[in-house]
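The complex appears here minus one protein chain, its other protein chains still in place.
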Amino acid sequence: MTTEDEFRADTRAWLEAQCPLSMRTPMPEDERVWGGRHASFRHPDSRVWFERMVGRGWTVPTWPREYGGGGLSAAEAIVLKEEMQRLGCRTPLFGFGISMLGPVLLKYGSPAQKAEHLPKIARGEIRWCQGYSEPGAGSDLASLQTKCEDRGDHWLVNGQKVWTSYAHLADWIFCLVRTDTGAKHGGISFLLFDMASAGVEARPIKLISGASAFCETFFTNVRVPKDQLVGRLNDGWTIAKELLQHERGMISEIGRAIGATVPSVDVVAQRYLGDVDGRIVDPVLRDAVARHVMDDHAFQLTLRRAAEESEAGAASGGLSSMFKYYGTEQNKRKFELILKCAGHAALGWEGAGFDESELLACRTWLRSKGNSIEGGTSEIQLNVIAKRVLGLPD
Amino acid sequence: MTTEDEFRADTRAWLEAQCPLSMRTPMPEDERVWGGRHASFRHPDSRVWFERMVGRGWTVPTWPREYGGGGLSAAEAIVLKEEMQRLGCRTPLFGFGISMLGPVLLKYGSPAQKAEHLPKIARGEIRWCQGYSEPGAGSDLASLQTKCEDRGDHWLVNGQKVWTSYAHLADWIFCLVRTDTGAKHGGISFLLFDMASAGVEARPIKLISGASAFCETFFTNVRVPKDQLVGRLNDGWTIAKELLQHERGMISEIGRAIGATVPSVDVVAQRYLGDVDGRIVDPVLRDAVARHVMDDHAFQLTLRRAAEESEAGAASGGLSSMFKYYGTEQNKRKFELILKCAGHAALGWEGAGFDESELLACRTWLRSKGNSIEGGTSEIQLNVIAKRVLGLPD
Amino acid sequence: MSMVLNDEQRMLQAAARDFFTTRLPVGALRRLRDTQDADGFDRAAWREMADLGWAGVLVPEAHGGSDFGYAGLGQILEEGGRTLAASPLVATALIAAPLLARAGTAAQQDRLLGPLAAGERLFALALDEGPRHAPAQTALRATGVDGAWVLNGVKRFVLDGHVADEIIVVARTAGSPGSTDGLSLLLVPANAPGLVRTRVSLVDSRNVADLEFRDVRVEPPALIGAPHTGYALLEPVLDGACAGLAAEMLGSAQEAFDRTLDYLKLRQQFGVAIGSFQALKHRAAQMLCELELTRSAVLAALVALDARRDDAALLASLAKAKACDTAELVSNEAVQMHGGIGMTDAADIGLFLKRARVAQQSFGDAGFHRARYARLKGF
Partner (left out) sequence: MSMVLNDEQRMLQAAARDFFTTRLPVGALRRLRDTQDADGFDRAAWREMADLGWAGVLVPEAHGGSDFGYAGLGQILEEGGRTLAASPLVATALIAAPLLARAGTAAQQDRLLGPLAAGERLFALALDEGPRHAPAQTALRATGVDGAWVLNGVKRFVLDGHVADEIIVVARTAGSPGSTDGLSLLLVPANAPGLVRTRVSLVDSRNVADLEFRDVRVEPPALIGAPHTGYALLEPVLDGACAGLAAEMLGSAQEAFDRTLDYLKLRQQFGVAIGSFQALKHRAAQMLCELELTRSAVLAALVALDARRDDAALLASLAKAKACDTAELVSNEAVQMHGGIGMTDAADIGLFLKRARVAQQSFGDAGFHRARYARLKGF
């Protein structure tokens, strides 16, 4: 038996013994565990499962053991993932700390920063949020203006962030701030601070689709200890760019996940338009539905091809922008088509006259409009494709 | 009886007496009279009609009598036009001399230039062509490079024009040339010369749709007398702009005229797709046909509204670009739809297996692709709309 | 045909713009929504509109109306569309008024047109029974019992259904669903026993209700026109509804476009106004073309309706279809071009998106009207 086989056997045995059966079922969104100072465990078993995984460092399997990680090799981490998928184990802990800040700290953090923050992320003790966009800095993120002044023994932060997801629930924030007004990209730094600091206020944003996890976050004379700046002063853009790439792929996935919560277009069409011998009665909409389903099909095949090419080492670069662009635009088209098929039935806001799937279709239609804005607008993605993939000049 | 009524009565009487009955029928394109040194009159009566109209100066009714015109007021010219339309009289003489060069000479020409050229245009003795575009100067016309050097007693012209319509049939050319390489727009002059000059060569261009009236025209050390420059040296761009505006409207009209020579889309659809109870059998294409016909309908209503607003003095500016853009794009869509309905039947190039209307549909489909390029591309029109109508910044 | 507004229409337009921007701006709809107003419109504002003669635009002067015609009402609706104004204009002034004025009995006209024009009486047309516009599918049945009509069935998404005083019900008195033959129009008082009205909350925060008829009994004078011929009476009124609604949609789309244009000039990214980016410019120019085409179609339809021309039906379908497609295009682009701010409830632009989709579905979407246009054109 190879070491990997051995690891797989051990892992499987441990998971089978330790993962409660209830934690091997599909997870409703509201049972996700986010950790943090006010951690909640809506499903009682989720705390058990969370604590057992924390104990092995498997909330962050590849992080070093000294920081609360599992110390696994990349290959072992894949085995763990496969075994968890095989059993249907739930992800024990979610958060921007795990997916975004952690990797950055491992790469750019000082030894003290790593020692301070990584174990708390791994153990789900601190929940993080991301402070990037500002009212005046959206597509042009590098024009951000949140001011961070050196006041000798501390930094003084003033300004406003927007679209800070879950800021009202987060304990700490990692944040892009302006430390030099003389340079654009070269005047940005990457700062960490406690959301409980005096002068921090987070207000949830109501979207056209209703309540959201997004916040406006205001900083008024927030005092931040000097050692909470990550990487070099004025070199935050390097970190920001790495994280943006990551975010782009995530949003494209989220778009698809959201889309998946309502029935597929052909099912909606059959429900509202009726069918004869299995064919949607309205031939014009049937053609539109076919076009949409076929584009979805071709898009899924393209995702698979890209993955296979990537494994075979033949991946063409810049494809993440293509996937973000096409996936989000396609998701918007999906809901417009659902509206066309379902008529007034997909235009209900709340209350009587609609079933749950109809109300969800309406809200999700509205929410889908944001997919082509967040994480880099469609226009930005097209710019990126034109430049990086097609080599067209600026 | 007012003077206008009197003029109308006289005009009507003259036309009824002088216009041959055969000249009151719709004119096939090949019976148009273009005049010039090698004038041809395919229909014998067309020469009679042409000569009678020349005699009255009514080939160019508003030009002064001294230049061979009719000396009519604008109001009288409208009466003449109305009376000719009433009787269905053919236009006796066509040409870029009448429609383009004449007005320019009247405004910018020297007395000698007017005396020399205008009567010959009015009498159809000289046929003109227009030398504007160059291989390197299309959308960016002002980057033209055809060199015109002052050699003391003459200009020396070297360079190449392209898209010179009917250059191979024309006697003279009016031409934009570069007289100053130090300034872009301010280094262009407007020059006239004889196409029979040594060093001039015009080669007809074959288009994707077949033979065309367009030429490539080459100038190699062409000597041009000094007095053949119109307006001020290096001030030709002023004249060019005036003419371009004119050309834009004309091409939009030409596009529609070309489109009118093949049956309308719904007729084509019914022929090739069949109909049941009068309905096109393929419901998806029927929807596409309806969309197209409706857009045409709305576009025609818009043209009418613009005309009425213009008469009422309430016209919004910049609409010519909108009409050029929409009309030509719509014409392209029309032929793509015809191809979809007629299948292989609209893809015949020549010979057996197709009727005349099918072969014409194919050629016209190909020719329609040029509509959104000639006279300012669709992209240029959209730029103009964005700037002049919408006020969007550069 | 005239494609320019006459003086009377221009004055109406100016008065309407003034009224809606000051009295019923977008904020008024927002307030109705946020306070969960039971009526869903401002009764005081409606009285003022009636005083201006707008409730009775399509009511003959003899019955107390102002008789400005469809072209006049179109100007008012367009300006109301610019501020997303909620009011009984569509259900009462645009639909019920011409239906009663053309097809009502003398007694019905005497009793109802005066109060209608005065803004004192509200109406609703109960037509569709499913989520998509389909008059021929009417299944609600009115049966003759002891010389009276007894109604049984449901009507859905009835505009102003829960605030109307009188419901004009399209009922099947002969034939079966799928045919426009055999329909009759019946006037049912809102308080008729057996009529249950449930307000329905749509995304545009306007006023619609589902109606259930359980043995609702009305006497013979409730019949509008002859029995079984209701669709012939209704169709020209629906054409008017389409043209009028298209005018409202045009106003909304034009306003959303104008606001977006302002934003493109204002919003700076990468050191320049985003309206200087060519891709956005071209899309804006393309939207302008669609708006202009829609404007022409709407105006032509309104004028044709007033002249009762043969092509009025064709033009009404043209206007509604173009308005639907343009509203969809412009409302989507407006949100996208506003970026993140366009996604927030605090910004108004999303309200235009929401209203657009409901209006698109009312009285037939673009596909419905393309099919109708093709049929009318003989292909």
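Note that the chains take the letters A, B and C in the order they are written out, and that residue 1 is the start of every chain.
One rule holds in what follows: contacts are C-beta pairs under 8 Å (C-beta built on N, C-alpha and C of every residue); 3 or more make two chains touch, one makes a residue touch a chain.
What you are looking at is a predicted structure, and each value in this text was computed from that prediction instead of being measured.
J.: Relative to the complete complex, which of the depicted chains are touched by the chain excluded from display?
T.: Among the chains that are shown, those touched by the missing chain are A, B, C.
J.: In the complete assembly, which of A:33, A:142, A:322 or A:359 touches the absent chain?
T.: Once the missing chain is taken into account, the touching residue is A:322.
J.: Among the options A:280, A:339, A:360 or A:373, which residue touches the chain absent from this view?
T.: Touching the chain that is not displayed is residue A:280.
J.: Which residue among B:3, B:25, B:110 or B:139 touches the omitted chain?
T.: Residue touching the chain left out of view: B:139.
J.: For chain C, which residues lie in contact with the unshown chain of the complex?
T.: 277-279, 281-282
J.: Quickly run down the residues of chain B that touch the omitted chain.
T.: 133, 135-136, 138-140, 143, 162-163, 205-208, 210, 272, 282, 284-285, 332, 336, 339-340, 342-354, 362, 366, 369-370, 372-374, 377-379, 382
J.: Provide the residue numbers of chain A that touch the chain removed from this figure.
T.: Residues in contact with the chain left out: 266, 269-270, 275, 278-280, 286-287, 289-291, 293-295, 297-299, 301-302, 304-305, 308-309, 312, 314, 322, 325-326, 379, 381-383, 385-387, 389-394.
In this section, only the chains that are shown with their structure count from here on.
J.: What chain is most central when centres are computed from CA atoms?
T.: Smallest offset from the overall C-alpha mean is found for C.
J.: From chain A, which chain is the farthest off, judged by mean CA positions?
T.: The most remote chain is B.
J.: Measure off the straight-line distance from the CA centroid of chain A to the CA centroid of chain C, and report it in whole Å.
T.: 42
J.: In whole angstrom, how far does the Cα centroid of chain B sit from the Cα centroid of chain C?
T.: Chain centres of chain B and chain C, defined by C-alpha means, are spaced 45 Å apart.
J.: How big is the gap, in whole Å, between where the Cα atoms of chain A centre and where those of chain B centre?
T.: Measuring from centre to centre gives 58 Å for this pair.
J.: Could you say which residues in chain C touch two or more other chains, in rising order?
T.: Only 280, 367, 371 qualify.
J.: At least two partner chains per residue is the criterion; list those residues in chain B.
T.: Where chain B meets two or more other chains at a single residue, that happens at 287.
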